[in-house]
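Note that one protein chain is taken out, while the other chains of the complex remain in position.
Letters A, B and C mark the chains as written, and numbering starts fresh at 1 in each.
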Amino acid sequence: MTEPLLRVENLRVELPGRRGVVTAIDDVSFAVAPGEVLGIVGESGAGKSLTGAAIIGLLEPPLHLVGGRIAFAGRRIDNLPGEAMRRIRGRQIGMIFQDPLTSLNPLYTIGRQLIETIRTHLDLAPASARERALALLHEVGIAGAERRLYQYPHQFSGGMRQRIVIALAIAANPRLIIADEPTTALDVSIQAQIIALLQRLSRNSGAAVVLISHDMGLIAETAHRVAVMYAGRVVEIGPVREIISHPRHPYTRGLMNAIPRIGGGRDRLCQIEGAMPRLGEIPAGCPFGPRCAEASDACRRWRPQLLPAAGTDAACWLYARMPAPTGEVVNG
Amino acid sequence: MSSIRDCGLTACGWALADLVAPAAAGRPGALLRRIFDSDLWWSFRRSPVTVAAAIVAFVLIASSLLAPWIAPHDPFNLASLNLLDAEHPPAWLAGGSWRFPLGTDQEGRDMLSAILYGSRLSLLVGFPAVLVSMVLGVTLGLVAGWRGGLIDTVIMRVADVELSFPAILVALLIDGVARGVLPRGIHNEIASYVVIAAIALSFWVHYARTVRASTLVERDKEYIQAARVIGVRPAKILFGHLLPNVIGPVLVVATINLALAILTEATLSFLGVGLPPTRPSLGTLIRNGNDYLMSGDWWISLFPGAALAALILSVNLLGDWLRDAFNPKLR
Amino acid sequence: MLAFLIERLLQSAVVMLAVALIAFTLFNYVGDPIENMVGQDTTIAERQQLRHELGLDDSVVVQFARFVADAACGDFGISYQQQRPVGQIILERLPATFELSFVAVAMAIALGVPMGIYTGIHRHSWLSHGLMGLSLVGVSLPTFLVGILLILVFSVDLGWLPSFGRGTVVHIGWWSTGLLTLDGWRAIIMPATTLALFQMTLIMRLVRAEMTEVLRTDYIKFARARGLSNRAIHFGHALKNSLVPVITITGLQLGSVIAFAIITETVFQWPGMGLMFIQAVSFVDIPVMAAYLMLVGGFFVVVNLVVDLLNHVIDPRLRVDRVRVGIG
Partner (left out) sequence: MAKGAGRATLYALFLVMASATLGRGEAATTFRWSNDGDPTTMDPDARSDLFVTTFDMNMYEALIRRDRNLKLEPSLATAWSNINPTTWRFTLRQGVRFHDGTPLTVDDVIFSVHRAAAPGSDVASQLSSIKEIKKVDDRTVDFITYGPAPILPNYIVNVPIMSKAWCEAHHAANVALGSNSESYATNHENGTGPFMLKSRQPGIRTVLVKNPNWWGLKEDPIDLDQVDFIRIVNPATRVAALLSGEIDMVYNVPPQDIERLRHTPGIKIWQTPELRTIFLGMDQARPQLLESNVKGKNPFKDKRVREAFYEAIDEDAIATKVMRGFARPTALMVGPGITGYDPALDKRYPFDPDAAKKLLAAAGYPNGFEVGFDCPNDRYVNDEAICQAVVVMLARIGVKVDLLAQTKSKYFAKINAPGFDTSFYLLGWTPTPLDALDMLTNLAETRGKGLHVGAWNDGGYSNPALDRLIKEISVELDSKKRNALISKALSIVKDDFAYIPLHQQIVVWASRDNVDLAPMGDDDLQLRYVKMR
C-alpha cells in the first residue's frame, strides 16, 4: 500500500448551537491513495459535505474542527495557519461544488476567472496563462474556447458551466479533487458526461478524487472504494465491489436494497423505516440502532467501532468476534 | 443558492407565525413563553449593543410619548412661559436652578420639557412620514421593476421630477395650497399633516429607485419564475417572494431617512411652512438654539441635538439588528 | 444603446418642462417679489406699474410659455434681486457648488466604501461596532449644527481653517476653481466634510449590508476553495457584486448632496448655487428659482442616466435582458 495521499483520523467537528454543542462529525477516519476515487455516500445531513469542507479547511463558523488529524501527502494540514492552508487550496486540493448556476461569479467572464486562478498558483505570464486556460477549456470539452473565453457565466448552459467549474478546480493540477455532489443539479445525460470527464482527468493527472454523493448508482460506477456515512459517522468503508455485492452493515444493506434494479420486480421498493436522527438527538450506542432490525442489547448500549468484517470494515456489533468491550459506554 | 433565498420568506414568516400562532389559540401565557424561546429573542439577547440601543430607544420614545404627564412644565402653554427666566444655564452650572434642570431657552421654555414635547412632535411627524414614503416608494419601485416598459418609464421620470424639488419647495407648495383652501383656524391643526405629506412626497423616490434596481436583478431568478409557473398572483409574488429579498437596502435607507425627516421638518418650520413656531419640535429647538451657540448659551442647541442623536443612533442600531435577524441568509 | 440614449434625452426634456411648469405654479405661493424690489417709499401705483412691466400679472401659463421660449434660446431672464442676467449668475456660481459636491462625494466614497467593506467582513469586531456607532452620530446631528461646531473648533479656537468663503480662486475661462490653490483647499475642507458626513454613513451601511450577503454566496465559497487571496476575493469578486445597489443609491443621494449643499453653503457662506437659491426663495426671485430648478431637474435626469448605464456596465445580465425585454 503506497503512502496514502490523504489520511483522515478521528475527525471531530462541533457546532455550538442554542441548546448546547452538537457534534456534526464524530470520529471519522479514512484514507485516499493517489489516483484513487473514494466515494462518500449517505443521506443528506449525514455530514458528507462537512467532511469535504473540513478537509479543505472551509468550515464556516460557528462550525469548527475540534479533534482528529488530517494529513495530506504525509504533512498535517488541519492545524496550518490561514495563509499556508490558502496556498494548498486550489494548488494541492481542488474542489467542485454542486450548483453550477451559482458557483461562478456572474459579473466576471469565465476567461478572467480562469486566468486569475491559474496566475494565483502558477507563475505564468498573462499570455501563457491564457493558453493554459484555453487548453483547460478544451480538455473539459468546451468547443470554440477561443470565442467563449470572454463570455459571461449566464451565457452558458448548466452542463457547460459545470465543465467550467471543473476546469477551474483542476487549473493548478491539484493532486486531490473533492467533488461535492458534482452532478446533482444536472440531468442524467449530462451527468454521465461529467462523470466520464472526472474519471479521465483523474486518470491522466493521477489526481485522487473524493466523490461525495447521495446517488449510490453513480458511486458504484465511479468509485474504487466507498465510505458510507450515517449521522456524522462512517458506518462502513471498503472496496466498491464488496460494498455493492454484499454490504455488511444493516444500513448499507438497506441502502443497496433501496436502489431500483433494471429488470427487478415491479413491487414496492423496500424502505428503511424511520428517519436519520437529527444531530442533536443521536441515541446512545449505535446511531442506527432504533432503525436496525437486528439491533441487540449491546447495540443499544455501546457504540460500535469500525471493525474488520470480511472484506469491508463495518461499525456493527454483528461482526464483532470478540465480546463487546466491557462496560465502557462511548456516547456520541 | 436560490433555494436558500426561496426560504427567505418562509424563515421570517416562520419566526412571525411562531410568535403569533399560540396567541391566536387563546393562550397569552404561551405567547410570552414562545417569544422568549424563539430564535429572534436569542439573537437579540446575544448582542449587547442591540440591547443597549433597544433600552435607549424605548426610554426616549416612551418618555416623549408620555411627555404631558412626566414633563415638569408645559412648554406649549404660552401663558406659563415667563420671559424673565429666559436663558437660564443648566441647574448644575452657576445661575441655574433645579426648577429648570437643563436650563431654559431664549423664550423661557424649560429645556427638559421642551425636548420631551419636541421629540414627541418630531416622532409624530418623522415616523409616519418615513412609513408613508416607504410604502409608496417600495410599491412603485416593485411595479416599475416588475412591469418595465411604459409604466417603468413613467414612474422613473415622475421620480426625476420629484427629485429636483427639495423637500422645502414641496412643502411650500402643499402649505400654500392648504393655506389657500382651508380657513386659518384649521390650518394649524393640519400643519403636521402638511409636513408629513411634504416629507413623504420628497422621500418616496429614494425607496423607489433602490427597489427598482434590485427588482430588475431578482426578477429573473428561478424562485420567481417558479412562483410564476405555479400560478401565484403577481401581487403575491411581488410582496410575498420578491420584497423580502430586496428589503435589506430599503431598511438601511429607512432608518437613515428618519433622521433626515426630523431635520427637514425643522427646516420647514423655520421657513414658516412647518409646525407653528409656538409649538417647537426637536428639530426646531436645535435650529433656534443654533443662533445661540456663539453667545455662550450652548445648552439651547446641544441638549436637543444630543437627544436627537441618541434617538437616531438607537433606532438605526435596532434597524441593523432587525435587518440582520430577519435575513435568513445571515443566520 | 444609441436608441436608448436618445430616448432618455427626450424624456429629460419632458422632465425639465414638467419641473418648470410645477415651479411656476409654485411661485405665487412663495410671496411677492415686488415687495423686495422697491423701498418703503414707492407708491402703490409704481408697484402696479412694475408688476405689469415684469409681466407678473399675466396668468401663470403665459409666464411659463414666455419663460420656456426664452430658456430655449438660452436667455433665462434678468434676476430681480441682482438685476443681472440669470445665465451669468449661474455660470459664476455653478463651479463652486460642483467642486464642493464633487469633493464631498469623493470623500464619502473614499471613506464609505472601505469602511463598508471592513464592517461587512468583520461583522462582529469591536471596531466595526465603533465605526457603525460613530457614523450614526454624523447622520443624526443636523448639518447646520455640525457646520457651526466645526467652525467653532477649527476657525475660532484653533484658527487653522477659514470659517467662510472659498479662498483664492483661479479663473480658467468662465470656470473658477479653488482646487489649484492651498488657500482654496483650506477653505473647502470643512464644508466638504459637513456635506460628506451624511453620504459616507449611507454608503458605508449599504456596502456593509450588500457585502455581508454577497460573502455568503456559493461563488465566493468556490473562490476561497480555489485558494484566491482574501484581497482578490473581498475587493475583486465581493465588492463588484455589492456595487449595483450602492451605485443606484449613491447616484440618488447626489440629490440630497444638492439639498444639503443649500444648508452647508449657507453656513459656510460658500458662493455656490445653493446659497443663490435660498436667497432667491427669500427674495422671490422667480427667474433665478426657475433656472435653478430646471438645471437641477436636468442634472438628476443625467445622474439617473449615468447610474443606469453604470449598472449595465457592471452587471452583464442586465445587458442581455435589455435586448430581450427592451427595458424603458
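Note that a residue touches a chain if its C-beta (ideal position, glycine included) is under 8 Å from a C-beta of that chain, and two chains touch if they have at least 3 such contacts.
Just so it is clear, the structure is predicted and the values come from calculations on it, not from any experiment.
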Considering the full assembly, with which of the depicted chains is the omitted chain in contact?
B, C
Considering the complete complex, identify which of B:Leu40, B:Leu81, B:Met156 or B:Leu308 is in touch with the unshown chain.
B:Leu81
Absent-chain interface as seen on chain B, which is shown
78-79, 81, 83-84, 86, 106-108, 184-185, 188, 270-272, 276-278, 290-297
Which residue numbers on chain C touch the omitted chain?
30-44, 46-47, 49-50, 53-54, 77-78, 81-85, 89, 92, 148, 151-152, 155-156, 159, 162-165, 168, 170, 172, 180-183, 266-269, 271, 275-276, 279, 281-284
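Rule of thumb we're sticking to: only the chains that are shown with their structure count from here on.
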Reported most central chain by Cα centroids is B
Select the chain at the greatest separation from chain B, using centres from the mean of Cα atoms.
A
Please work out the Cα centroid separation of chain A and chain C, and write it as a whole number of Å.
55
When the centre of a chain is set as the mean of its C-alpha atoms, what distance in Å lies between chain A and chain B?
50
In angstrom, rounded to a whole number, how far apart do the mean CA points of chain B and chain C lie?
23
Multi-chain contacts in chain B: which residues touch at least two other chains?
1
By the touch definition above, chain C meets two or more other chains at residues 217-218, 315, 317
Please name which positions on chain B make contact with chain C in the complex.
1, 49, 148-150, 152-153, 156-157, 159-161, 163-169, 172-173, 175-177, 179-180, 205-206, 209-210, 213-214, 216-217, 220, 248-249, 252-253, 256, 259-260, 263, 266-267, 271, 283, 286-287, 290, 293-294, 301, 305, 308-309, 311-313, 316-317, 320, 323-324, 327, 329-330
Per the touch rule, the chain A residues reaching chain C in their complex are 56, 58, 86-91, 94-95, 97, 99, 102-108, 116-117, 120-121, 152, 154-155, 165, 168-169, 171-172
Parts of chain C lying in touch with chain A, wherever the complex brings them together:
217-219, 221-229, 232, 236-237, 240-241, 314-317, 320
